[in-house]
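In what follows, a single structure is set out as structure tokens and then discussed.
Just one protein chain is left out here, and the rest sit where they should.
And now, chain A:
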Amino acid sequence: MAAKQNQENLPVVLVYRRPQFNLPHRNRLSRHFILLDPADSQEPTSSFLSTYAQSVRALLCVGYSTITSETLSLLPSLELIVACSAGVDHIDLQECHRRGIAITNASVAFAEDVADLAVGLLIDVLRKISGADRFVRGGLWPVMGDYPLGSKLGGKRVGIVGFGSIGSEVAKRLVAFGCSIAYNSRRRKPSVPFPYHANVRGLAADSDILILCCALTEETHHMINEGVMTSLGKEGVIINVGRGSLIDEKELVQFLVQGKIGGAGLDVFENEPDVPKELFSLDNVVLSPHRAVFTPESLEALIDLTSANLKAFFSNKPLKSLVEIEL
């Protein structure tokens, strides 16, 4: 454990990560907190926690390391989990709710970058940017002539699933392209100026494009299923920057292969980094290796946000990005 001579009064934060996930802001955080990091120790995590983490009140979760009720049971004093991701589906939310443990996430730090990627994937699918780039690089333009026509973005009806920080940034961008926006969310949001649909199937029936920006929960697991995709229709396009399991991936592949849906832009998959091979030969699909948040600016914003949440907690001030858990 790190020497604590000058740090006796600093609060302790447990860093929870898989060893291959680095903590990018270790130095900055060490100025304000004592960092307890089981991954630095040779001891197995559970015995480390039992020995050293009994009075720990705050946990910084790096990456998608799962936090189970078992782990939580080793942390009797825990009051706060600061997640470094937008999604918190890797944390046992029910147990946290039972214990009164607050959770903060990082959507606000990432929202612009995720929205940029969603719009980028959408334009790519509709205008066949990646496909056409492949065509040119393959030397096919002089040989085969014109590339097949794409589809116009302006005037398309976009259905946003999940209207949180990410969904609202997506909407703001697409309005400028002349798209009409509608959304589905757990509840209607009175401040949102776009039409609300109470269920995703209804949203799909009224949309040309679905963009998935919501959290993965038991309710939203496989919410994009055969019925929703059929409602979206043969020309429909799905963009997923949420979590892979929001979509029934096997169904999606079938729909794409059989031409029952127009195309898809996917940053996330059910079993990353495995991606269904059938997608590799399709030109109406654009694939991204779960990179929506990974820009240097986003990571800086993440560091700022997680530090701010920890500081707020230890000075008894309101948390910056508290997640409202619905069970």
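Quick note on the criterion: a residue touches a chain if its C-beta (ideal position, glycine included) is under 8 Å from a C-beta of that chain, and two chains touch if they have at least 3 such contacts; residues count from 1.
The criterion applied here is as follows: contacts and distances are computed from a predicted model.
> Any idea which of "Immediate early response 5-like", "E3 ubiquitin ligase complex SCF subunit", "Carboxypeptidase A1" or "glyoxylate reductase (NADP(+))" UniProt assigns to the chain that's been left out?
UniProt protein name of the non-displayed chain: "glyoxylate reductase (NADP(+))".
> Thinking of the whole complex, not just what is shown, which of A:L72, A:V286 or A:V323 touches the missing chain?
The single option touching the absent chain is A:V286.
> Check the options A:L14, A:L36 or A:L117 and report the residue that touches the missing chain.
Candidates A:L14, A:L36 or A:L117; residue touching the omitted chain: A:L117.
> Among A:S151, A:S180, A:T230 or A:Q254, which residue is in contact with the omitted chain in the full complex?
Only one of A:S151, A:S180, A:T230 or A:Q254 touches the chain omitted from view, namely A:S151.
> Of the residues in chain A, which ones touch the absent chain?
Touching the missing chain: residues 112-113, 115-117, 119-121, 123-124, 126-130, 132-137, 141-142, 145-147, 149-154, 172-173, 175-178, 272-275, 280, 286-291, 294-299.
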